[in-house]
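To start, the structure under review is shown below, and the notes come after it.
Here the complex is missing one protein chain, while the rest keep their positions.
And now, subunit A:
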Amino acid sequence: RQRTRPQLLRAENTMLNTSTKTPTGGFSFENTRRNAVLEANLSEKGYSAPNARKTGTTIAGLIFKDGVILGADTRATDDMVVADKNCMKIHYIAPKIYCCGAGVAADAEVTTQMMSSNVELHSLSTGRPPLVAMVTRQLKQMLFRYQGHIGSSLIVGGVDVNGPQLYSVYPHGSYDKLPFLTMGSGAASAVSVFEDRYKPNMELEEAKQLVRDAITAGIFCDLGSGSNVDLCVITEKTVDYLRGYDQPVQKGLREGTYRYKPGTTAVLTKTVTPLTLDVVDESVQVMDTE
């Protein structure tokens, strides 16, 4: 009897969920094999599986005399189609720290939101305002943990007790600390403008103009970037989020109309066929209009 009872109960196990492991959170890899098989099947027939939406971006950052300026374009692409004409790529992390995100749009968004929460918790527990280096360190440790499968490249810039700082973090977890940085598909175009005209300790207006020019170069020379330029100026005293600072690409106005004048097409013959309909059923439903 002792031998049959566990077998009976194990049969019951299959009806209900009786895995005796404690469930943990985090990523679940249950469907990866199924997805691989599906993709193989689709590619045999010539279709391709849907891709994650990338931002197709130009983002840039610059250290000037009093602080940091971050700039970004506002187009999000889905392969070759523009998915969002006016998305926000400059994300809030802390009161004086902002982050531009490029790469896969969802990854950049979720990563920056998690960083923002972590930074808030950390600064509550230390009792001090957060450091940009701390944000960079947490970001790079997390991105390295996932070995580049989280496809978000980020430019973190802000002002803390050590002065204005600018870091870029790549999807596999490496980072750079430089006075000017660009990332995204339009990075090459933007960095060429920076390399040409950057000087240390620039004034505010000159620096804003330079970042605007760099992002505009990315907008015009890269298919994945477009629409407007967003700027974020962070100094020790203030933060200016200038959304839609410049709109280099305006939609063109139509010069003429393409409508035909009534009477353009001559009517040759006209036949009228009345359709006779019999009333089959009539019902009245009273509406409550009072």
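The criterion applied here is as follows: a contact is a pair of C-beta atoms (placed from the backbone, for glycine too) under 8 Å apart; a residue touches a chain by one contact, two chains touch by 3 or more; residues count from 1.
We adopt the following convention: contacts and distances are computed from a predicted model.
Chain not shown in the complex: UniProt lists it as "Proteasome maturation protein", one of "Nucleoporin NDC1", "SERTA domain-containing protein", "Proteasome maturation protein" or "Serine/threonine-protein phosphatase with EF-hands". The omitted chain makes contact with just one of the residues A:146, A:198 or A:241: A:146.
Residues 6-7, 9-14, 16-29, 32-34, 36, 110, 114, 117-118, 121-122, 124-125, 142, 145-147, 149 of subunit A touch the missing chain (whole complex, contact as defined above).
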